[in-house]
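All protein chains of the complex are present and in place, except for one that has been dropped.
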Amino acid sequence: MSASLTGGERLALLERMLLMRRFEEEVISAAAAHKYIGRNHLYIGHEGVGGPALVQLGARDVTHSTHRNHGHMIARGVDPGKALAEIMGRAGGLCGGKGGTWHMTDPTRGFGSTSAMVGGSIGMSVGAGFARKQQGEGVSVALFGDGVLDEGISYEALNYCSKFSLPVLFLCENNSQEGAHITSMLAAKRLTDVPASLDIETHVVDGADAEAVHGCVRAALAKIRANSRPIFIEAQLARWPGSHQMRPEHTTGVTDMSLVWDEARITGEHADWVRHHDPIRLYAAKLLAAGAASKDELLAIDARVKNQMAAARAYAEASPFPDASAALENVFA
Amino acid sequence: MSASLTGGERLALLERMLLMRRFEEEVISAAAAHKYIGRNHLYIGHEGVGGPALVQLGARDVTHSTHRNHGHMIARGVDPGKALAEIMGRAGGLCGGKGGTWHMTDPTRGFGSTSAMVGGSIGMSVGAGFARKQQGEGVSVALFGDGVLDEGISYEALNYCSKFSLPVLFLCENNSQEGAHITSMLAAKRLTDVPASLDIETHVVDGADAEAVHGCVRAALAKIRANSRPIFIEAQLARWPGSHQMRPEHTTGVTDMSLVWDEARITGEHADWVRHHDPIRLYAAKLLAAGAASKDELLAIDARVKNQMAAARAYAEASPFPDASAALENVFA
Amino acid sequence: MARKTFATGMLDALGYALQTDPTVAVLGAWSFIRDRGLPIEQEDAFFDRYGDRLIDPPTSESVIAAMATGAAVCGMRPFVNFGTSSFAFEAWNQMINETGNAHFMSNGQLKAPLVFHMYCGIRGGGAAQHSQSPQSMFANAPGLELVLPSTAADAQGLLRTAIRSDNPTIFLTHTKLLQWMGDTPDGDFSIPFGKADVKRAGRDVTVVATSLMVRESLAAAEILAKEGIEIEVVDPRTIVPLDSAAICASVEKTGRLLVAEEAVATCSIASEIITIVAEQSLHALKAPPVRVARPSAPLAYAPTLEKAVTPDADKIVAAVRRMLNK
Partner (left out) sequence: MARKTFATGMLDALGYALQTDPTVAVLGAWSFIRDRGLPIEQEDAFFDRYGDRLIDPPTSESVIAAMATGAAVCGMRPFVNFGTSSFAFEAWNQMINETGNAHFMSNGQLKAPLVFHMYCGIRGGGAAQHSQSPQSMFANAPGLELVLPSTAADAQGLLRTAIRSDNPTIFLTHTKLLQWMGDTPDGDFSIPFGKADVKRAGRDVTVVATSLMVRESLAAAEILAKEGIEIEVVDPRTIVPLDSAAICASVEKTGRLLVAEEAVATCSIASEIITIVAEQSLHALKAPPVRVARPSAPLAYAPTLEKAVTPDADKIVAAVRRMLNK
């Protein structure tokens, strides 16, 4: 257990992670109800990375994300109603319906431009690091998948940050560890060999272990703030069985908190993922075992999250589609 | 001394290297005489790399080169008259005056498309390797400077070749070792750390030592032909003091063979380069010291080369400028 | 005659090429064959048969384009599928500076016989980055053939020609066309580049339409016909080379020109076609030429916003009526 988290922080982290999960479950349900076009890349299974990593950031810190961005938004405290509305293409969405799932952003929470191009945003993280270094405060966090390392710009970005000592945390969510769908084709024996070859400090962490990620990111952020050198963290993840679908289905079922204490009820085709890789179940079970949370507390957290998501869904559905006139607005500032 | 070269081969190699040098001297002289637009990147000082590396290639082997390509062409036996005519923009040039210095090619000598973009041709080398592997014979040699490793495509090219086991020799002429003008900004401690991180065998060789390069490339080619894995060789070079100018001047003076045996006469601002880094002087001196060549033989070689270049220059100057009608020909096959 | 989808037409052309020419290899096979609405048996059979030449490379568009070019120059005929066309922007330098220039710079010594295939157009919810249509940019770059097929038969016949061509060819498929059915000749057949196809004859207005806009123009023609307006739908099929003679001939007949293109209007193929007609057939124009195309704005995600700027049959109908003051 991480010495760095108080009891309250641990529960808060779990709650945030659960909100990230329930958010995606709402996305699936809205898609199933044909509330929007329904093409998405969900963050389920990654909550143990984005959750603990991003709750630590400060107001001056900047993140850049990718197509798999929903969880990042929720982790940083973006309003889930506005995020869901954006995914559903509504006027009340984060970007007024213009960005959609792939291009959500919220600069008030430190989000820069979000790209759906593989390798589209990692370079912008370099610029955010450059700006924050010039401005004297804040770091930049590049969030990206293992597939991004296939693109040459990633190498250029790593090289630039190392050469110019920019305060950038490269946080790679590598979900090509297990499962049929592999998203990168790197010849490197270890993914971290690439940043290491460019003289960047690297770490590997178990992405299903929220507190391990928390500790690893905390140490890295402290170091980056102190000496303005980039650090690369690879969070290794077993791919969530549902993450390949572009039109999401909930292959592993709606998250059932009772499986935290009732493992015997974990069955079905994807039982292995639920038992060994679901970061939320694992973290809740850990807190329970350590006496850091009771069943009732866990259920109360879940009830709060469900309420929050119900309100978010209601907000999103009530929000109208944007007026056609907006189609030509905001081309230029 | 390399056991792999016969006496005759050693003299032939020296002669080829000298032809590469005298070719560039002719380029300088033609520029000074305003025979052409006069923007060039010269190969002087690199002869100890391209010479021994390329004379070993076979008919099915393919090379791709860059803006610093003159020496590569001559090393592979391209007609110097046609090459010079191309640089002078003449109809009798290798590419009828269409390509010029930066885009010379000669497929009959295994040259693919030559690019003046940093990183423009290294990826095409991958394709040549792919083709030759499919076709069952031949290897691809990527010739490029250290600056090319700044570009993301180099990383992609290395990764691709390693992942798909393509028969490609990456031969990097790193002239950022010494001197004021540095052409790459790599954060890697050693340049070879980059290919090594992608599971590619690497070697470093002294680019001023022609026989060392010969041996290193020979071993690499044999291995690539045997097991179709890429190999990366970094040839380290002290930058020739004249290599920065785009409109060339012969900063180190026209090559004087007598300096091979009369070192005391090496003087002037760039004496250090001539004494310690001129690969031709060094190789000739080595052959002389080893008794592999006499002064007279060296002078005879030089006389032959000078004659050859005089004929080449005459050919180029006699060649007319292309007719305007050619400007719109060969857009499509 | 066989009835098949556009996607099947392309696959048949590619299959024929793989079968008859051992130098053909596919880079980016998965996203060309899977998920395109083909019967799964057809997909599997394809992989079984040609699997050794169906390659799925890393997400490294730049080296993919370079590699295809290098391989083409060395005797292969690569068919590259980039997937969504905006991914090709990653390979822009390779395509524009290297592939398109290789033949010319070498004075014809080198050839780069390859196909760069990609999916373009407004697909529904693709937002700004996944709805790009780079055809006008490609047309501005010398040395690249440019094909914009609109029917199953054209897709099949033009792809055959593209693969056989000794030039690099950009082949753009609008995603919304993939499932469009059409009649195709039996067996192997090909369609030459540079020959426009009059998809519907008419006397009142020449509608030059590309890609998906051919389908929309034909739908518009049905509506307009009921009002007694006969538009002539001319499909250039290839933009490079462009059959400007056929376009001008049609305008000389109708006296009116509308260009329907889904892509952004500024500096576009639509601008080029109007310019060519203005240069060559100005005297024939009875009314100002009209573009039905996207205004210069990134594409928004929300369906209402997307629809607002997407050129379609209704917008063509309205524009034709305005042209004829009806």
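Note that the chains take the letters A, B and C in the order they are written out, and that residue 1 is the start of every chain.
The rule is short, and it goes like this: a contact is a pair of C-beta atoms (placed from the backbone, for glycine too) under 8 Å apart; a residue touches a chain by one contact, two chains touch by 3 or more.
All of these numbers come straight from a predicted model, not from anything done at the bench.
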Contact list for the unshown chain, restricted to visible chains: A, B, C
Hidden-chain contact residue, picked from the options B:Arg21, B:His103, B:Lys163 or B:Lys286: B:His103
Which of B:Ala12, B:Met117, B:Ala219 or B:Ala285 contacts the chain that the document leaves out: B:Met117
Residue, one of A:Thr105, A:Asn174 or A:Ser243, that touches the chain absent here: A:Thr105
Full-complex contact with the absent chain, from C:Val80, C:Ile191 or C:Ala300: C:Ala300
Residues in subunit C touching the chain absent from view: 86, 89-90, 92-93, 96-97, 100-101, 104-105, 127-129, 132, 136-137, 139-143, 240, 263-264, 266-272, 274-275, 278-280, 282, 285, 287-291, 296-298, 300
Positions on subunit A where the hidden chain makes contact: 62, 64, 94-99, 103, 105-107, 112-115, 117, 119-132, 134-135, 140, 152-153, 156-157, 159-160, 163-164, 329-333
Hidden partner chain, residues of subunit B it touches: 36-39, 86, 89-91, 93, 95-103, 115-120, 147-148, 150-152, 184-186, 321-328, 331
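To be clear about the criterion, only the chains that are shown with their structure count from here on.
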Chain pair that, of all pairs, has the most C-beta pairs in contact: B-C
Far-end chain from subunit B, centres as C-alpha averages: A
Distance from subunit C to subunit A - Cα centre to Cα centre, in angstrom: 38
Subunit B-subunit C separation of Cα centroids, rounded to whole Å: 42
Touching two or more other chains - residues of subunit C: 57-58, 60, 62-63
Sequence positions of subunit B contacting 2 or more other chains: 152-153, 156, 159, 163
